[in-house]
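For this depiction, one protein chain was excluded, whereas all remaining protein chains were kept in their positions.
Per-chain residue numbering starts at 1, and chain names A and B are given in the order in which the chains are listed.
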Amino acid sequence: MATKHSRSAARLMMAPAVILLLGWMLVPLIMTLIFSFKQYLPLRGGDLGWVGFDNYVRFVSSSAFWPSVVATLTIVGGVLLITVIIGVLLAILLNQPMWGQGVVRILVIAPFFVMPTVSALVWKNMFMDPVNGLFAHLWRFFGAEPIAWLSEASLPSIVLIVSWQWLPFATLILLTAIQSLDGEQLEAAEMDGAPPLKRFGYITLPHLSRAITIVVLIQTIFLLAIFAEIFVTTGGAFGTRTLTYLIFQRVLESQNVGLGSAGGVYAIILANIVAIFLMRIVGKNLDA
Amino acid sequence: MARAVTQQRKIINTAAAWGVGLLIFFPILWTVLTSFKTEATAIADPPVFLAFDWTLENYSAVMERSNYARFLWNSIIIAGGSTILGIIVAVPAAWSMAFVPSTRTKDILLWMLSTKMLPAVGVLYPIYLICIKLGVLDSRGALVIILMLMNLPIIVWMLYTYFKEIPGEILEAARMDGATLKEEILYVLTPMAVPGIASTLLLNFILAWNEAFWTLNLTAANAAPLTAFIASYSSPEGLFFAKLSAASTMAIAPILILGWFSQKQLVSGLTFGAVK
Partner (left out) sequence: MSFKQALYAATAMTLVTASGALAENLVIATVNNGDMIRMQGLTQDFTDKTGHTVEWVTLEENVLRQRVTTDIAAKGGSFDIMTIGMYETPIWGANGWLVSLDDLSAEYDADDILPAMRAGLSHDGTLYAAPFYGESSMIMYRTDLMEKAGLEMPEAPTWQFIREAAAAMTDRDSDINGICLRGKAGWGEGGAFITVTGNSFGARWFDEDWNAQFDQPEWKEALTFFVDMMQESGPTGYATNGFNENLNLFQQGKCGMWIDATVAASFVTNPDDSTVADKVGFALAPNSEGVDRKANWLWAWALAVPAGTQKEAAAKEFIEWATSKDYIELVAENEGWANVPPGARTSLYENPNYQAVPFAQKTLDSILAADPTNPTVKPVPYVGVQFVAIPEFAGIATEVSQEFSAVYAGQQTVDEALAKAQALTNDAMEAAGYR
């Protein structure tokens, strides 16, 4: 039982983290809110006064807005789908008896260490370049016309790059979860003549649901903010302009801080919608 | 019979797992290999895999052009500093959440995670102006603090999940024996929490190492880490796959090696302690 003494001590101990984060959240948030109601153009003298909701209206009425929301959700959804599905399969495979499991695990987690900028540069130049990229060589070897990945299949390409970076994360969490699966239960099911698919659907998958929740939650937070992968590869062209990227264009390329800040507020709203949605669907799993 | 089957299955499993593992690892392997090729070999058609004249000329070219040691040192200081500072701030908070839970604990945790959702670019100008006001532009200290704040939610959450694993009875026992709060944390909790803290440290070191928005935009000559180093090698004039590969290898090698050596901790770190 927690005593009164330990309760107040607990509050005291939580204080630094909470206050710091509160500051880190509130200061930029308040500044973003203030800027979003202003005509703020750094290249034209900075603060040009209050403009009410103009920036908000302009940001959503731009033809780029809805496509950017769709692009954001497509990338997040695509990456989540790929990493979870392949992650589960890979975790099951890695859980089987084999030689050199430790080395294979090292190989699989390696992409997680690579800086997003570096991984985007490597994929863009050395693999997806339509003339000198490895894929182009491969395609030509089989007598096919090389694909201009980043223009003809821009969204799938970005999903591929980002999935590659996040697959290790998903695989490892799922692998740890699978390792804790009760082997006897599976064997018993096998004895009873349950086919592999059924065993997977009724025993393995429910067991993994909590791990999948963690993967989805953490990845979503990071995926909503991906930037370097797009900046380096397509620069937002060919339908890969996400909401984050659109805000970047408004703030840095157009140097319209007010408009970008309004976009930032929308991004926070979108992130929260996604978060609430996630909590509703998978939140129960999070209770320890 | 059964033995033969398992042996056969093991061979198939091994082949499949190695195949997939190598496929996933291939982009990194290819980058490292390319960094030892000449520029002409790097784009040769058909591509050369191993049978080429290995050269170190790309590395010497990169070393000659950039002060790699300084970028590396800055990366270590910034990633290391922000992670350690983050742990110092987060341990008490996570401790109190885990052992003195209240009805709001879960809300606070989720709120902390939600602070990560504000798009960084939206607040570039505000943060930039604050840094100028405080005179900390292009200083490692500012980046240590900013990256600490960025990763704090993840650190708190990870530590919280680890601390929750520690059985409460032990603490009760310690309290019965008259241990003060300080002693409780120092002698009872800390030893049990060390593996969790190590994992947290490692994962957040990687996250801080790879952060490329603030580290690029708030630095110039003094505090620039490896993310800025790589920004001077992307898309130069001409075809420089080999030099790009050398620079890329130099940027990721330290963290890759660190990660491999400590993969056990990392693996449990990546699970956020939440998966049993």
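Following the convention adopted for this analysis, contacts are C-beta pairs under 8 Å (C-beta built on N, C-alpha and C of every residue); 3 or more make two chains touch, one makes a residue touch a chain.
In this text, all values refer to a predicted model and were calculated from it rather than measured experimentally.
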Which of the chains on display does the removed chain touch in the whole complex? A, B
Among A:Asn95, A:Thr234 or A:Ser261, which one touches the chain that has been omitted from the display? A:Thr234
Could you tell me which of A:Ala9, A:Leu22, A:Leu41 or A:Ala194 touches the chain that is not displayed? A:Leu41
Looking beyond the chains shown, say which of B:Glu57, B:Asp138, B:Glu165 or B:Glu183 touches the absent one. B:Asp138
Subunit A, residues in touch with the chain not shown (by the definition above): 41-46, 58, 61-64, 129-132, 145-148, 150-152, 231, 234-239, 241, 249-250, 252-256, 259
Footprint of the hidden chain on subunit B, which residues? 43, 64-67, 69-70, 124-125, 128-129, 131-132, 137-138, 216-217, 220-221, 224, 228, 231-239
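Operating definition for what follows: only the chains that are shown with their structure count from here on.
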Cα centre of subunit A to Cα centre of subunit B, whole Å, reads 16
Quick check: in the complex, which residue numbers of subunit B touch subunit A? 6, 9-10, 13-14, 16-18, 20-22, 24-25, 27-28, 30-31, 34, 43, 45-47, 89-90, 92-93, 95-97, 99-100, 102, 106, 108, 110, 112-127, 130, 149, 152-154, 156, 161, 164, 181, 206, 209-210, 212-213, 226-227, 230-231, 234, 239, 241, 244-245, 248, 251-252, 255-256, 259-260, 263, 266-268, 270-272, 274-276
Complex contact set, residues of subunit A against subunit B: 2, 6-7, 9-11, 13-14, 16-18, 20-21, 24-25, 27-29, 31-32, 35, 40, 42, 90, 93-94, 96-101, 103-119, 121-123, 125-127, 132, 134, 137, 140-141, 164, 167-169, 172-173, 176-177, 180, 210-211, 214, 217-218, 221, 224-225, 227-228, 232, 243-244, 247-248, 251-252, 257, 260-261, 263-264, 267-268, 271-272, 275, 279, 286-288
